[in-house]
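Mind having a look at this structure? Questions to follow.
A single protein chain has been removed from this complex, and every other one stays in its place.
And then subunit A:
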Amino acid sequence: MIWEVFRQDKPGAYHKHCGNVHAPDRELALQFAAVQHGRRMKTHSLWVVPHDEIGEIDADETSFGGTTDKTYRWATSYTDIEPAAPEVAESEAEQADVEKSLEADS
(Lines give C-alpha, C1' and ligand atoms only; values in the text may rest on other atoms or scores of the structure.)
Protein backbone atom coordinates (compact mmCIF):
# COMPACT_ATOMS: atom_id res chain seq x y z
CA MET A 1 0.00 0.00 0.00
CA ILE A 2 1.26 3.47 -0.93
CA TRP A 3 1.02 6.39 1.50
CA GLU A 4 1.53 10.00 0.42
CA VAL A 5 3.64 12.03 2.84
CA PHE A 6 3.20 15.69 3.77
CA ARG A 7 5.86 17.51 5.79
CA GLN A 8 5.48 20.61 7.94
CA ASP A 9 8.84 22.20 8.68
CA LYS A 10 7.78 24.33 11.63
CA PRO A 11 4.73 24.82 13.87
CA GLY A 12 2.03 26.85 12.16
CA ALA A 13 3.37 26.20 8.63
CA TYR A 14 1.52 24.30 5.90
CA HIS A 15 1.96 20.57 5.44
CA LYS A 16 3.47 20.22 1.95
CA HIS A 17 3.59 17.11 -0.14
CA CYS A 18 7.12 15.70 -0.14
CA GLY A 19 6.86 12.13 -1.45
CA ASN A 20 5.44 8.70 -0.65
CA VAL A 21 6.28 5.44 1.08
CA HIS A 22 5.29 1.77 0.95
CA ALA A 23 3.80 0.53 4.22
CA PRO A 24 1.23 -2.05 5.29
CA ASP A 25 -0.54 0.23 7.77
CA ARG A 26 -0.68 3.79 9.11
CA GLU A 27 1.64 3.20 12.03
CA LEU A 28 4.43 1.84 9.85
CA ALA A 29 3.73 4.49 7.20
CA LEU A 30 4.43 7.13 9.86
CA GLN A 31 7.65 5.39 10.88
CA PHE A 32 8.88 5.04 7.30
CA ALA A 33 7.90 8.63 6.54
CA ALA A 34 9.84 9.82 9.59
CA VAL A 35 12.92 7.91 8.43
CA GLN A 36 12.73 8.73 4.74
CA HIS A 37 11.37 12.26 4.73
CA GLY A 38 12.13 13.63 8.18
CA ARG A 39 15.72 12.51 8.48
CA ARG A 40 17.54 15.47 6.98
CA MET A 41 14.89 18.01 6.15
CA LYS A 42 13.78 20.23 8.97
CA THR A 43 10.60 18.61 10.24
CA HIS A 44 8.07 19.47 12.88
CA SER A 45 5.22 17.19 11.82
CA LEU A 46 4.34 14.66 9.12
CA TRP A 47 1.00 13.52 7.71
CA VAL A 48 0.50 10.27 5.88
CA VAL A 49 -2.54 9.66 3.66
CA PRO A 50 -3.46 6.48 1.74
CA HIS A 51 -2.68 7.13 -1.93
CA ASP A 52 -6.04 5.72 -3.03
CA GLU A 53 -7.87 8.29 -0.91
CA ILE A 54 -6.45 11.15 -2.97
CA GLY A 55 -8.63 12.55 -5.74
CA GLU A 56 -7.01 14.33 -8.67
CA ILE A 57 -8.05 16.59 -11.51
CA ASP A 58 -5.51 18.09 -13.88
CA ALA A 59 -5.14 20.79 -16.51
CA ASP A 60 -5.97 18.37 -19.34
CA GLU A 61 -9.38 17.72 -17.85
CA THR A 62 -10.36 21.21 -16.82
CA SER A 63 -9.40 24.79 -17.35
CA PHE A 64 -8.63 26.03 -13.86
CA GLY A 65 -10.15 29.43 -13.22
CA GLY A 66 -12.13 29.26 -16.47
CA THR A 67 -11.19 30.67 -19.85
CA THR A 68 -12.81 34.10 -19.79
CA ASP A 69 -10.94 37.27 -18.93
CA LYS A 70 -10.99 37.66 -15.14
CA THR A 71 -8.75 40.65 -14.72
CA TYR A 72 -11.53 42.33 -12.72
CA ARG A 73 -10.75 39.87 -9.90
CA TRP A 74 -7.23 41.24 -9.41
CA ALA A 75 -6.29 44.15 -7.17
CA THR A 76 -3.56 44.97 -9.70
CA SER A 77 -6.24 45.85 -12.31
CA TYR A 78 -7.40 48.91 -10.39
CA THR A 79 -4.42 50.99 -11.39
CA ASP A 80 -5.97 54.37 -10.58
CA ILE A 81 -6.42 53.39 -6.91
CA GLU A 82 -3.54 53.63 -4.46
CA PRO A 83 -3.80 50.86 -1.83
CA ALA A 84 -5.64 52.38 1.14
CA ALA A 85 -3.56 50.67 3.82
CA PRO A 86 -0.39 48.57 4.20
CA GLU A 87 -2.43 45.36 4.39
CA VAL A 88 -4.10 46.22 1.07
CA ALA A 89 -0.69 46.85 -0.52
CA GLU A 90 0.57 43.53 0.86
CA SER A 91 -2.40 41.66 -0.61
CA GLU A 92 -1.85 43.36 -3.96
CA ALA A 93 1.84 42.40 -3.92
CA GLU A 94 0.93 38.75 -3.25
CA GLN A 95 -1.49 38.86 -6.19
CA ALA A 96 1.15 40.46 -8.43
CA ASP A 97 3.54 37.58 -7.61
CA VAL A 98 0.92 35.01 -8.60
CA GLU A 99 0.12 36.88 -11.80
CA LYS A 100 3.82 36.93 -12.71
CA SER A 101 4.11 33.19 -12.20
CA LEU A 102 1.01 32.64 -14.38
CA GLU A 103 2.48 34.78 -17.15
CA ALA A 104 5.84 33.01 -16.93
CA ASP A 105 4.12 29.64 -17.51
CA SER A 106 1.93 30.68 -20.41
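One rule holds for everything that comes next: a residue touches a chain if its C-beta (ideal position, glycine included) is under 8 Å from a C-beta of that chain, and two chains touch if they have at least 3 such contacts; residues count from 1.
The criterion applied here is as follows: contacts and distances are computed from a predicted model.
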{"item": "Identity of the absent chain, which is to be given by its UniProt protein name, from \"ChsH2 C-terminal OB-fold domain-containing protein\", \"DNA-directed RNA polymerase subunit Rpo1C\", \"Phenylacetate-CoA oxygenase subunit PaaA\" or \"ABC transporter permease\"", "value": "\"Phenylacetate-CoA oxygenase subunit PaaA\""}
{"item": "Residue touching the undisplayed chain, where the options are A:41, A:57, A:85 or A:104", "value": "A:85"}
{"item": "Absent chain, residues of subunit A that touch it", "value": "1, 11-14, 24-26, 45, 50, 52-53, 70, 72-75, 78, 80-81, 83-92, 94-95"}
